[in-house]
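What you see is the complex with one protein chain gone and the rest in place.
Here is subunit A:
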């Protein structure tokens, strides 16, 4: 090498260095807020939730701000909340599941029909319903992961297939609440109520909260959770760095199906009866909860607790506006506004430097 090429010599000798650190310069309040939000994506929906509870509480007083009313919200959102947990997992892998509502209702129908049409012991019928949900999830997972079809298309198809099969299989029959109470009370187990100081809870509500907390923990603290994020972020990079993408996707879709099965069980508890026409709105409401909860539809970003807060925000708005005597359409109006605000805030947080 000629003398001119020796420009690298100065860096050839190693000097003692320590990790760089900078005096954090006097940052504006907005920067600090941005920093905190960037690290905790579920914080925005939590703040919105608390703010909306405060606003409705001020407007309505004790009619809204009572243990009874607040826990009523929990009961009203339990189905959507549980389904939103499944939806969040799938959206974190950069997918979407349009069939969650159909799986939920068909699982509940399987539980009911197995117990009443075939006389299978009700507890086994419940297990069959949960298994059926898992199976539907596995079907979605296989089509997405093995056939490499886009999740939107796959679940658009399975949504129709599962829902149609649901009507055909159930012959559009509803199983009445009294019959279930008399001969298969375990189907209504998720609806079991208990009271704590005026607040009314059901097993379904407790299940929803524990499910969300458990999943949030697992996503943060296990290798599986990290893989879910990595697959959603960049599936190819994840595969190259040693993640079994197929297994991760299958586990997510199957777990999603199983959770929908539980949602179906909770649905029987909530309605009392088994109706093949229920839960049709769970699809769009679960996606709404996830989006308001700050989970990116492009995958890999967001916290599952955000989806719980998102579901609760929707619940607070619908109950609050109803108690205010507003037209029900105002609920949808505000939900629409919230969705757009949520995505705008998400974009802002996503920027590394505000």
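Observations, loosely collected:
Criterion: a contact is a pair of C-beta atoms (placed from the backbone, for glycine too) under 8 Å apart; a residue touches a chain by one contact, two chains touch by 3 or more; residues count from 1.
Just so we're on the same page, contacts and distances are computed from a predicted model.
One chain of this complex is left out of the view, and of "2-hydroxyglutaryl-CoA dehydratase, D-component", "Sulfurtransferase complex subunit TusD", "Response regulator receiver domain-containing protein" or "Ribose import ATP-binding protein RbsA", the protein name its UniProt record gives is "Ribose import ATP-binding protein RbsA". Residue A:222 is the one among A:222, A:277 or A:347 that touches the chain missing from this view. Contact with the chain that does not appear here is found for just one residue of A:230, A:268, A:292 or A:342, A:230. Mapped onto subunit A, the interface with the missing chain covers residues 1, 5, 7-8, 11-12, 14, 17-22, 221-224, 226-227, 229-230, 233-234, 236-244, 300-301, 352.
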